[in-house]
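Just one protein chain is left out here, and the rest sit where they should.
For reference, chains read A and B in written order, and residue numbers begin at 1 within each chain.
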Amino acid sequence: MSSREKILATCTANKPALVDLPQLSDEHLTHYDDKIAQFKFVLESIGGKVVALENIEQVKEEIATHKQSGELVVDTVFSIDDALKTQTSFDLERVDRAYLQATLGVAENGSVWLYEAQMGNRLLPFICQHLFIVLAKATLVDNMYQAYQKLNITETGFGVFIAGPSKTADIEQSLVIGAHGARSLTVYLV
Amino acid sequence: MSNLKTLDHAAAAEIFIKDEARTDWHDDTLWFVRQKRDKAVNGIAEWEQLREWASQIKNHTLSNLDNYLTAFEKQAEANGIKIHWAADALEHNQLMHKILKAHNISRIVKSKSMLTEECHLNDYLKKQGIEVVDTDLGERIVQLRDEAPSHIVLPAIHLKKQDVSETFHEHLHTEEGNNDPQYLTEAARQHLRDHFIQSELAITGVNFAIAETGGFVVCTNEGNADMGAHTAKIHVACMGIEKIIPKAEHLGVFLRLLARSATGQPITTYSSHFQKPRPGQEMHIIIVDNGRTKQLGRADFRNSLKCIRCAACFNTCPVYRRSGGHSYHTAVAGPIGSILNPNLDMKANADLPFASTLCGSCSNVCPVKIDIHEQLWKWRQVIVEEGYVKPEKKIAMKGMAWIFSNPKIYRWAGKSGRWFLRTMPFLGNNKLNVWYKQREMPEAPKQSFHDWYQQNKNK
Partner (left out) sequence: MKVGLFIPCYIDQFYPQVGIATYQLLKKLGCDVDYPENQTCCGQPMANSGFSALTGGCDKNFVANFDAYDYIVAPSGSCVLHIKEHLKDDKNPTKAQKIRNTIYELTEFLVDILKVEHLTSNFPHKVGFHTSCHGQRGLHLSSMTERVLPQFSKPEQLLQKVKGLQLCYPERKDECCGFGGTFCVFEEAVSVKMGKDRIEEHQKNEVDYITAGDVSCLMHLEGILKRQGSKVKAIHLAEILNHE
């Protein structure tokens, strides 16, 4: 018998009688009167920045300014460069700023969801030094239950919830921002 | 690094506690994590509901595990992921080695995976001349020191920043005596970035594998799993069979519980959902049994397989906090380790179910409602039944049981010169009175309650 068969057969032999799967519902979960305030409060408490914008043009200008000053800026909000897909860690390692559009934000925990298609390259949101996310206010949901109702995680090959900048507390529980991933995360709410 | 079993828990703990100031520091540091957890969960009105759901989802999954595993396999393969099955730790390591050899790979990064610790993968590969670079900061620290992690979420929690500074000075040439965590973390960031961008193969763990979609989720705060997985041309994810959950929507329960229980964060910084390999990438999953199906067959202990490895039970455990992870001489320490490890090797781990006061705090914090302290009690019964206790203990217990079964003898023994002081188990079974080492004995009163009652009942 192969290990596969052995494992499955032992599972079959040893598993208990079938018990029911619970029915999840949003009914008993917390909903927020002001999702924007909640999102901002939580994300700032975990090291992220939240900036409410009048219009998205401001982001465009910001990108232009930083490009001009010689920083390596990757923007997938306004235009995705196909070449991005095939770039390697050696290329992306030099990225100072990445601007990405998120699908939705979660008020309960300050996270945002990105599909692979919105990243241009899976590695980008992790390897860039500073990460900027554009998020439509209207996409905010209360909690993770609602988030998964809206998302289809099989839509692309990869997707991620990101909540704040990369961090660690592995040395004596002292919080340090900027472990391996982005050193800062800013969410632009539009 | 597998120089683990040397002393039993009590002996190792005694050595740990000799440095009382350091013990206090260790205890306070972990208590701080428990407090962060308390703060986070008290902000969630539906916390107990989430725990109940999580528990029920896991119970359901275990009761249908074979079908979920095959459903997962089928879907994952359809997504272009290669599935491997390993009956035990050795087969897991051999499978990994085979993948490495087939591609002739030498630059390997690994993010946190307790399963690979359980299988002692690094040791195994080292013997084959292959070096794996651990990329979780805490794991990298202990790896450089040639130690085992002492905690499943905070691998280097037993170390002070001075220790880390010394290690980094030696291996990464940081300034001598610079103990600033910010500085040290930055040094590790630069050092590990070099490894990431050159990595050819990335090993990660799996937090949740979704039967419905054939995808899996990996949670980190540092971003190290993603840095490796999205760089390397081969990604190997290792998972125990119990990591399966039925549907994506169930993540909406588990992701709410995991980080809050582990560190008090509302969610980990990155919750990465791997669905398919990226174009040109190879993705493998090794599904490991290593005693899990056996545990599934133990009715009293099977629900230990619900564990999501949050380590809340470690942080709350007053014994763990005062004895350190290494005193448990196993890859997974703490209360959950004490109910998992006897299944793997009852003799070698017979001490662990006794390394607890059965206070029950572990069961209370557990986000998936494992009755940890009750299982500790049950393991004690099994261990005794299987004969893994010292004969002296057995003789003393038999004597005690006999006396307690006979009221007359009990009363006679009570009167006859402090039988209790010699015989009660908590007062020591031998001439070397362990109780008395650091505690005074209770004073023997003039009369027992029984005698008082006889004199006073009719007054």
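One rule holds for everything that comes next: a contact is a pair of C-beta atoms (placed from the backbone, for glycine too) under 8 Å apart; a residue touches a chain by one contact, two chains touch by 3 or more.
These numbers were taken from a predicted model, which means no experiment stands behind them.
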For the chain omitted from this view, which of the shown chains does it touch?
B
For the chain left out of this view, which of B:R145, B:K247, B:K294 or B:R380 touches it?
B:R380
Go through chain B and note every residue touching the omitted chain.
9-10, 13-14, 17, 20, 23-24, 27, 31, 38, 41-42, 44-45, 47-48, 316, 318-319, 322-323, 353-361, 363-365, 377, 380-385, 389, 393-394, 397-398, 400-407, 410, 414, 420, 424-429, 434-435, 437-445, 447-454, 456-457
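Following the convention adopted for this analysis, only the chains that are shown with their structure count from here on.
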Go ahead and note the Å separation of the Cα centroids belonging to chain A and chain B.
28
Touching chain A in the complex: which residues of chain B?
29, 32-33, 44-46, 49, 52-53, 56-57, 59-60, 62-66, 69-70, 79, 85-87, 91, 135-138, 141, 154-157, 159-161, 164, 181-182, 184-186, 188-189, 192-193, 196-199, 210, 213, 215, 221-224, 226-227, 230-231, 241, 246, 248-253, 255-256, 263, 265-279, 287, 289, 293-294, 296-297, 299, 302
Within the complex, chain B is touched by chain A residues 2-4, 6-22, 24, 28-30, 42, 46, 85, 88-90, 93, 106, 108-111, 116, 121-123, 126-127, 143-145, 147-149, 151, 153-154, 156-174, 176, 178-182
